[in-house]
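One protein chain is absent from this view; the other protein chains keep their places.
To keep things simple, chains are lettered A and B as they appear, and every chain counts its residues starting from 1.
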Amino acid sequence: MTMTADTPSTTATRIKTGKLRQARITGGILIALAALVALVFGAGSSGDAVFRLSRASDPIVVPNLIVPATAFNYIAAAALAFLGARQFLRGGVRWTSLSLGFGLALAVAAFLVWATAGKSFSLTGMLQATVIRAVPIALGGLAGVLSERVAVVNIAIEGMLLAGAFAGALFGSLLGGMSGVIAAVAIGGLFGLILAALVVTYRVDQIIAGVVINLFVLGVTSYVSSQVYQEYRQLNNAPVFRPIKIPFLADIPVIGPVLFQQNIFVYGALVMVAVATYYLFYTRSGLRARAVGENPKAADTLGINVYRTRYINVIMAGMVAGFGGAWFTLGSVGRFDEGMTGGRGYIGLAAMIVGRWHPVGALMAALVFGFADSLQQKLALLQTPIPSEFLAMTPYIATMILVAGLIGRARAPAADGKAYIKE
Amino acid sequence: MEIELRGITKRFGEVVANSDVNLTIRPGEVLGLLGENGAGKSTLMNVLSGLYEPTEGTILIDGKPTIFQGPGEAIEAGIGMVHQHFMLVPVFTVAENVILGVEPTGRADFLDLETARQQVREINETYGLEVDPDELVENLPVGIQQRVEIIKVLFRSADVLIFDEPTAVLTPQEVTDFFQIVTALRDAGKALVFITHKLQEILEISDRIAVLRAGKIVGEGDPKQLTEAELAEMMVGRPVSFDVVKQPFAPGETLLDVSHLTVLRENDEIAVEDISLKVRKGEIVGIAGVQGNGQSALVQALTGLTRIAAGTIELMGTDITHLSARQRHKMGMAHIPEDRHRSGMIANFTVAENMVLDTYYDDRFSKGLTMRWKQVNEISAQNVSDFDVRTTSVFEMAGHLSGGNQQKMVVAREMAREITLLIAAQPTRGLDVGSIEYIHSRIIDARDSGDGVLIISSELDEILSLSDRILVMFKGRVVAEFGEGGKPAEKNAIGLAMAGATQ
Partner (left out) sequence: MSNTPATPTPSPSPSASEKLLQRAAPDRVEFEDLVIVPIFAVIVALVLGALTMLATNVSLPTIGLSYIALIQGSVGSLNALSETLTAAAPLILAGLGIALGFRAGLFNIGAEGQLLIGGMASVIVGFSLPDLPMIIHLPLALLAGALAGGLYAAIAGWLRAATGAHEVISTIMLNLIAFRLVDYLLRLPIIQKTGRADPISKSVLDSAELPRLLEWIDPNLRVHAGIILVLAAVFLVHWILFKSTIGFEFRASGENPDAARYAGMRSGLIIVLVMAFAGALAGLAGANQVLGVLDRVTPGFSAGIGFNAIAVALLGRSHPVGVLLAGLLFGALEAGGRQMQVSAGVSIDLIAIIQALIIVFIAAPLLVRKLFPWGFQRTDKSSRSKTP
């Protein structure tokens, strides 16, 4: 906090400074996006962008969405410029976040149109991939929500995902898919228990405990896969869960394939998010759990067992993450590879923060990350001049910007990260 | 329900917090428990509320010996405690806070908030509390938060209510309201325990008084037959004189000149609004006010720890409005922070390291980038003996010292150099009487030797006994001035001003 040269100004104008600043930043971002869309996407595209919405084999076939690229992008740029200017000049305090969200969506749409101009591209396919790729992130984020709501920072999500993936493959190979899922959930719960024991009972620093669990799981799974799987390949060959079509709903164009033709991990994630929301905000246990995360001492004086509550929630978090881990093996390739979670747990943690410690928020953030992920994959097909590495980076950069609170800051549970020492 | 504590002893390792305490709590009566900071009042009540298990002794409820395994059991037995630091969850609503731990539920563990609201309203009506069950606790003023605590206890149908220093954070007006609630509860047949170190209040509200000193009950009595002086002597163990000896008031030139200062909080609310004040050589200016009326922000602005929104600050004629904390410190401004644990010292640093926490860059203690540890240690040892800090060595961790000695260490660091202006925020909060007296005498010495002193305290008695002039802060503004030039420094008038009474 430096004392920069603030000329004394009247109080009234200073009061609004903070909100104004935020509106200004938002406005600035939007105007910059407008310029980008107009100069790069608008000027740089020609022809029509064709988005395929359904396959010929679908029961209901919807015609392709054909967008004249240049026109669309100039209109998008104009809309962005309008939104930005409005924020910048009038400081539309109430609509700051909404404008930004809408603006970003518009910019992404413009980008897609630009990238697709003159070609055709399956939008439904990409949305379907988005949902699939969001699953481990959403479950990781949900695991983060569950444990941070009782004030246990969970860096170990990455390790729990990896452990779940490993157990899923191993037990899936031995006993079949469903057993694999159960084993993944159980092993996730076990690491939840270990994390809880370390941070609650033995008061290890929560971040250290998480990092160590990640190193440990990486070590064990890598060791077993190089020591054992090399020799016994049948131990690492699990069945993969196929998508289940939900009757009637699956036939709805666009929405059907995206939401109702998925495997159990997608449905499981959606159900878990719903259940977790009910649990945290509408039940007695949830109220107590949140109290433990906000003010453990108060909870303690009211006869709530802080330690037990933390144990239970962190174990639940582990189980959720374990289930998410099984997605990597049983939900996609059926085989375990060393370090195959590739940082998804950390992204889940970011999804939790971006989603403001709320299960539904975490799911939404995970969908955004999943979208970026699948976009990166699909764009390789469209051969855009933007290196795919940069697209892969955008979610991380976005997370840093969000965490930095440049666009409004969320509040973590008050006791987050702190050990509770009962007197 | 009658509770008897018989031979209660509580030890923490070698430290005896309570020793052989016998005490009876009766229904329809307010028991005042008096003792200075560190006398063992809170420990005793934590034993009673099941937070601690007594090392020896028994608790009898209606004659039946009872052992509490945890606070839950004490609550079930009908004992409720209102802690000094409220045990509330700020982001929960009043109703959620009230039901926490004894929630009414429907099927599937569903939280029945409607019933909860209803019950809160019923308690509201019975005792005239007037609290909105749907308001978030963090949006409520302190006085109302205390009522939430009381509703919490009543919701659990407590027959015994224990209040730990309940008036510490209240305005005089809120104290009056609070006493009315206490009386209503007593008349409803509840047993009440009122823990405090404030003599006047205990005489006003109690039906019976017990005095705790060094963990033991040293006296019991009827408030109608006791005087403040007698109680004070019982509490401290020796006659206490509340008068301080000062040189005659002879202010010199202006040291600190603040004009039209406005400070914002991080959320852009106004913390300090348009304050102007002066501190001259050889005078103590006291800032009275209930906590949370902008005093902390004022101190931070004066010491360069926060950005100011408008106004100017001059020290000895130099404009320091835009100078850093370090630069102001170098100009002879000393600052005793309001919360030594949070911002005044470092518990895991040695006494010596703490002694140079804000002077380490000085030529005496470092040369270029290199610390001169030998000098640091020697001068620290000097300060330790000069300021009567009781420690085994300067290499002792500051966290191991007692509260009084920690504060004396902070005072030593700030005052053992050439200073011109001392800003002391809550300089004696939570200390024992001996340390309070010592620190007060050092502050008076500074004034008598020609330094300017600005004292910020929520203890009105402290302000009254030390200050030459008194300013009262309310909602970020200076609302009244007493002493030289203003009205005579009269306690009731100041109390009214603290409550925001317009003049």
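By our rule, a contact is a pair of C-beta atoms (placed from the backbone, for glycine too) under 8 Å apart; a residue touches a chain by one contact, two chains touch by 3 or more.
Model, not experiment: these values are computed from the prediction.
Of the candidate positions A:Gly44, A:Pro59 or A:Gly343, contact with the hidden chain is made by A:Gly343.
As for the chain not pictured, it touches subunit B at residues 11-15, 17, 42-43, 46, 303-305, 324-326, 329-332, 335, 337, 342-349, 353, 357-364, 366, 369-371, 373, 375, 377-382, 384-385, 391-396, 416-420. By the touch definition given at the top, subunit A reaches the unshown chain through residues 1-2, 155, 198, 201-205, 207-209, 211-216, 218-220, 222-224, 226-228, 338, 343, 346-347, 349-350, 353, 387, 389-390, 392-393, 396-397, 399-400, 403-406, 409, 423.
The definition used in the following text is that only the chains that are shown with their structure count from here on.
We define each chain's centre as the mean of its Cα atoms; on that basis subunit A and subunit B are separated by 45 Å. Of all residues in subunit A, only 1-6, 8-11, 14-19, 282-288, 290-291, 294-295, 297-304, 411, 414, 423 touch subunit B in the complex they form. Residue ranges of subunit B in contact with subunit A, taken from their complex: 46, 49, 51-52, 70-73, 75, 81, 83, 86-92, 96, 99-103, 105, 108-111, 152, 262, 264, 267-268, 270, 273-274, 304-312, 321-324.
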